[in-house]
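Every protein chain of the complex appears in place save one, which is left out.
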Amino acid sequence: MLKVLFFARIREELDCPGLELPWDPAVADLDALQKQLAGAHGQRWREVLGRDNTIRAVNQTVITGNSPLRDGDEVAFFPPVTGG
Amino acid sequence: MLKVLFFARIREELDCPGLELPWDPAVADLDALQKQLAGAHGQRWREVLGRDNTIRAVNQTVITGNSPLRDGDEVAFFPPVTGG
Amino acid sequence: MAEPALSPRLAVSVQEADFDVAALQQQLLAGAREEGAVATFTGYVRAAGARQAVATMELEYYPGMTERSIEGILQEAAGRWPLLAASVVHRVGRLRAGDRIVWVGVASAHRAAAFSACEFLMDYLKDRAPFWKKEIGPDGPHWVEARSEDNARAARWKDPAG
Partner (left out) sequence: MAEPALSPRLAVSVQEADFDVAALQQQLLAGAREEGAVATFTGYVRAAGARQAVATMELEYYPGMTERSIEGILQEAAGRWPLLAASVVHRVGRLRAGDRIVWVGVASAHRAAAFSACEFLMDYLKDRAPFWKKEIGPDGPHWVEARSEDNARAARWKDPAG
């Protein structure tokens, strides 16, 4: 199982705070997960998750570049942070 | 008339918060005033007012070097400041 | 909303509720015997937003990650400067122009360390901590874009001489 979270503009544009996906060994890294999410939910998701400046975190740590995923991971997608 | 003030260690060592001197045209600058004060009140005043690091202010402005005085001026002698 | 377990003198709170600067400063000093210096920063919601006059804003965060991120910033500050205590309080949710939004307090025996750490914490909070701001004004709501200025200010500290 993967826990997927969306924040801020991305959450709003997808109209979805997050979802849980059953573990799929074919979706075992961040790039594969993002591609799978972008492709499986229509045009809107493809657009929103196709943006360059999307930040990705695995288990609450920001990841630069791709990263392998493991069953049970929490993955978050969010725009650049804008402080208080 | 000159109003003369002493602060902090100098005030304490002279046991004098200040004094008023009648205006004397022969004591018309800071150096002359300090020499006059140092010479007219015994050994203690000579020692305390002879120190290099004494700061002098005329009318509440610190003066570096000598400065002419005028009747009515307020002159202060104090040690280097030590903040709060 | 939780106060994560840290070294006893480092504290983080992400909360909807307003805060009291005097009480926070008192907590910062609680149990301290050596403090010579306390530097604080309070941020207020501006009436002039990035794009428009702002009546209210919504601040979103990532519960768990946001607190962890701020803990990391505090520990980095404590490693760089001789701090006695440091505390961050950051509000989230709906805020109006003029409301308090963030408070950072640092206690140290040395005033230069207190100032530097306080400014460092603010720069990192602005640049790295997961908060997202949506401004709501006459033209409707819009998400604030990240400003390159904040990134530049935080980058200053990467120089070891900083």
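Residue numbering begins at 1 within each chain, and the chains themselves are lettered A, B and C in the order written.
By our rule, a residue touches a chain if its C-beta (ideal position, glycine included) is under 8 Å from a C-beta of that chain, and two chains touch if they have at least 3 such contacts.
Keep in mind that what you see is a predicted model, and the values were worked out from it rather than measured.
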item	value
Among the chains presented, those that the missing one touches	B, C
Where the unshown chain meets subunit C, residue by residue	20-22, 25, 29, 33-44, 46-48, 98, 109, 111-112, 114-115, 118-119, 122, 153
Residues belonging to subunit B that touch the chain removed from view	5, 7-9, 11-12, 57, 60-61, 76, 78-84
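Note that only the chains that are shown with their structure count from here on.
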item	value
Between subunit A and subunit B, centroid-to-centroid distance (C-alpha), Å	75
Computed distance of Cα centres, subunit C from subunit A, in Å	27
Length of the line joining the C-alpha centres of subunit B and subunit C, rounded to whole Å	50
Junction residues of subunit C, two or more chains touched	none
Subunit A: positions in contact with at least two other chains	none
